[in-house]
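Here the complex is missing a single protein chain, while all its other protein chains stay put.
So, chain A:
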Amino acid sequence: MEPPIIYSKAEFIETDTGNKVSRRATIAGPQNIILGGKTIISSGAIIRGDLRRTGPGHAVVISLGRYCLVGEGCVMRPPYKTYRGNFNYYPMKIGDHVHIGANSVVEAATIGNHVEIGKNCVIGKFTIIKDCAKIADNTIVPPNTVIPALALFSGSPGRFVEDLPESTQEMVEAQTKQYYTRFQPSER
């Protein structure tokens, strides 16, 4: 029923696993970024895979699961802290079916599966977001916040508003899959 979301074919690169990455997104340190497949990186997004943990060897900085969406103008930046006098970045892990609205800044440590983050949100450093949580538009989540499963958070600072319905998982899953299907190149 929903009309398709048309994008210009020239703008997006489609990978073998169905990831669609805008050429207008800034992907720093792509070797440190994992996309699970069928994930969309919209134009203007900034993903900082270059901010890696100091030390030798390969390091995954940001990993995203399947059917994720990084909205337009989003900034994804791994969290950092100084621990025992050493400054360091820490990896960011994001599960499946996670949608992040336009112009949000995300510095979370962990985001579970089936999480919806609205537009213009700030997700502070080392935030932990559990499965099926939802962050309303324009929410400021302060650093080190824990957002429990099936909770709706909103406001500044983000506060618990209500419990989400039991069928949230199915709803979000259907919605993210549908979004990916609707996201179609223009004919030209």
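Going forward, a contact is a pair of C-beta atoms (placed from the backbone, for glycine too) under 8 Å apart; a residue touches a chain by one contact, two chains touch by 3 or more; residues count from 1.
Everything below uses one rule, namely that contacts and distances are computed from a predicted model.
Between the listed names "Trafficking protein particle complex subunit", "DNA replication complex GINS protein SLD5", "Dynactin subunit 4" or "CAF17 C-terminal domain-containing protein", the UniProt record for the complex's undisplayed chain reads "Dynactin subunit 4".
Residue positions on chain A in contact with the hidden chain: 1-8, 11, 44, 72, 84-85, 102, 114, 124, 130-132, 140, 142-146, 148-151, 156-157, 159-160, 163, 165-171, 177, 181-182, 184, 186, in rising order.
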